[in-house]
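A single protein chain has been omitted from the complex, and every remaining protein chain is retained in its original position.
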Amino acid sequence: MIRAHRVRALSGFSVLIFGAIVFIFPALWMISASLQDNSQILRFPPSLWPHPFTIEGYVDGFNVLPFGRYFVNTFVIAAGSSIGGVISSSLAGFAFAKLRAKGKDVLFLCVLSGLMIPYAVIMIPQYLLFKELNWINTYYPLIVPAWLGLPFLIFLFRQFFAGIPNEVFEAARIDGCGYLGLYGRIGVPLAMPAVATAFLFHFQASWNDFLAPLIYINDNAKYTLSLGLAAFTSTCDCTPWNQLMAVSATVSVIPVMVFFGAQKYILQGITLSTK
Amino acid sequence: MRKIAKLSIAVSTGLASLGALSLAPVLSTHATQPVTLTWMVPEDPLIDTWAKAVAKGFEKAHPGVTVKVLTPGSTAYGQKLLTLVAAGQTPDVFTDWGNTGIFTLVHHNLVLNLSPYVKSLPDHGAHIPEVYRKEFSINGQLFGIPWNSNPTFIVYNVDLFKKYHVPLPPTSWNDKHWNLNTLLEDAKRLTHNTSDPKNGTYGLVMQSGSDGSLAWLWGADPFNNKGGPEYSRAYHGAPISATYATRKGMVQAMAWLADLTTKYKVSPSQGVLNAMSTLGNPFFTGRIGMVEVAGGWLMRQAAVAEPKFHWAIAPFPYGPAGVNTGQREDNAFYIAKSSKNPELAFRLIEYATTGEGAEEFVQFAKGNPPYTGNKYFRQWENAVFQIPGISMTKSQFAQVFLGGIQHDYPDPGNIIDNATDFGNTFTQLMANVWLGKQSAAQGLAAVQSAWQKYLQH
Partner (left out) sequence: MRKVEIIWFYLFITPWLVGFLALTVYPMIASAYYSLTDYSVLSPPRWVGFSNYVELFHDPLFWHSVYVTAIYAVCTVFIHLTLGLFAALLLNLRVPGMRLLRTVYYLPNVLPVASASMLWIFLFLPKYGLIDSILHQVLGVDGPEWLSDPNWALPALIIMSAWSIGSAMIIFLAGLQSIPAELYEAAEIDGASSFSKLFRITIPMLTPQILLNLILGLIGALQTFVQAYMMTQGGPDYSTYLYSLYIYQNAFQSFHMGMASAQAWVLFVVVLSLTAVIFKTSARWVYYGGLDF
């Protein structure tokens, strides 16, 4: 009985290891190709280990397009929209969790409906609206919507605030704390894990966004990293895969770093949102 | 309760519109002093370098003027242009690129009639060769000033020809022995070990014919049922009224093209060609015997690739109809109707095409100026003969190149209406034909019915 259990665990573990290799391999392949020169990439059969090592892909790739600038642009958009998203969503999440008002349930359903509406459905009128505001080719269409609340983050905050016992707030009320104080001085400090989770979530989503920047940004100088990657054309009328992989790896660095640095928060957020 | 809800909605809507109103003036960035010209060029590093050099030179010559160079980035040029038009940010100067040609631009009423501007020039525009004048005019009005011209010809690997004892192609456009049969036979003899991904060689790559224009060699064209391109009114500023994708010449031409890959295996499939492009233009890696190419671009790639073998160029071959009409990819600059500074914009075009900008075009974009009579063209020729491996005389080179400009017909993608939709449909629906999973007739039948749908629209 125990042996059978062991055998099963062992075979499950080997399947896992094999799967993990399959899953990590493409990413390793990307890094490996970015460190090869192009004649190695076409070597047959291909090999994972670059020989010789060269950073030519990175150097040449960064010469083709100003990826440093794109990096800054992407950061500005991601940070700008995440800050706004956290502020507006935590306010709404707090209200939905802890304040009582008629119509609250219906309004919360409206929040949830926002999760169900595909972007494609609203993108055309939004585009026409922002066009009227003269916002085409600015970052406003990419940042302002987040300041007006993000359904998923509101949901996350509501879940988190709902988990804080009411007594905590009632005690503060009795001490004469106003509603803004309840939110700012009691709620937010207690919800710091949720703040971190929400910020990271949206930061990644915004960093990785493609369609909205594609629609709104016309000027190359204002591109995001993802748009820059899609726009990559080289001088040699060829497809220099070492450069493309170098650039792809660079575009991924921040999201991967954020993930490794804040894994705990991200996984926590997912767990929270499924409860 | 309900009152409060209503109130808060009203307040928030009010706030939103207030916010929008207060932001709007800050965001419209049309500071008119000093003058700024926006100029959109195609997405290409070399053209970008050239355009920036031109902008710098033009700014120096015109104090107070700023030239802002735009490129379309990841989207197709024409799409980006229309996006800018829709957003009210039409560039002052732009070009026709990637299926957004003169017809579309004039049809949407986007471009200025340049005839008066050209007439006011000292030579009244005589420097613009007749072929381009015809191409960029509608109803006798000139709308575009050419800056780029790429005739079709065949570039070939002399060393491979010698290795496999294949006689070299001619340089005369009148040599009728240089036809598709000869081309195919040569290609077969140049094809070796294609299953070896590292050392195998392919005989031939035909590129521009895959949009249907190869049928010209069969005396056919998809936009008329009488003959070649010269019968298609759609190429002369008329809207497309009927399509003939399934006519005999079309089917024969596309079947011939598909056979190169599927039957004779002298050409790599598109996927394999893409993979081969990792190392650079596949021709210049020495793996392909002959490539059909569009003009000056090839020379540009050659200059970058510095080939390590001997190469030369030959005319486009004759087809069954006894003609050797290839397609010429030409581009012109246009001025937006909405431009606030059309005079200045015209001066920018002049500077870029026939002024100092033309010299920089040779230097940075490594392209051939369309004005074949002027000194910049000869500068370009000299530059071509600096490229390693070229093995023909200057007069032979000129014979092939200039012959191409005269023999070729403009690329349909640049001159028909709605070329994006027509072109995309063709590319999508013919994919199975190139892979040999469908006959040319089947593929073209699908194209024809899809095209008919566009006409109804």
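So that you can tell them apart, the chains are marked A and B in the order they are listed, and the count of residues begins at 1 in each.
Quick note on the criterion: a contact is a pair of C-beta atoms (placed from the backbone, for glycine too) under 8 Å apart; a residue touches a chain by one contact, two chains touch by 3 or more.
In this text, all values refer to a predicted model and were calculated from it rather than measured experimentally.
Shown chains touched by the undisplayed chain in the intact complex: A, B.
Considering the whole complex, the residue from A:Y58, A:F96 or A:F199 that touches the absent chain is A:F96. Residue-wise, the contact with the chain that is not shown comes from A:V121, picked out of A:V7, A:V121, A:A171 or A:A221. Among B:A76, B:V131, B:M250 or B:I313, the one in contact with the hidden chain is B:A76. Residues of chain B that touch the chain left out of view are 1, 4-5, 8-9, 11-13, 15-16, 76, 79, 82-83, 85-86, 108, 197, 269-272, 274-276, 278, 420-421, 427-429, 431-432, 435, 437, 450, 453, 457. For chain A, the residues in touch with the chain missing from this view are 8-9, 12-13, 15-17, 19-20, 23-24, 26-27, 29-30, 33, 41-42, 44-46, 87-89, 91-92, 94-96, 99-102, 104, 107, 110-112, 114-129, 145, 147-149, 154, 159, 179-180, 183, 204, 207-208, 210-211, 214-215, 225-227, 229-230, 241, 244-245, 247-249, 251-252, 255-256, 258-260, 263, 267, 270-271, 274-275.
Assume only the chains that are shown with their structure count from here on.
Measuring from the averaged C-alpha position of chain A to that of chain B gives a distance of 38 Å. Residues 38-39, 41-44, 64, 101-103, 131, 133-138, 140, 214, 218-220, 223, 227-228, 230-231, 233-241 of chain A touch chain B in their complex.
By the touch criterion stated above, chain B contacts chain A in their complex at residues 1-2, 5, 20, 23-24, 27-28, 43-46, 70-71, 73-75, 80, 83-84, 86-89, 197-198, 274-281, 297, 300-301, 304-305.
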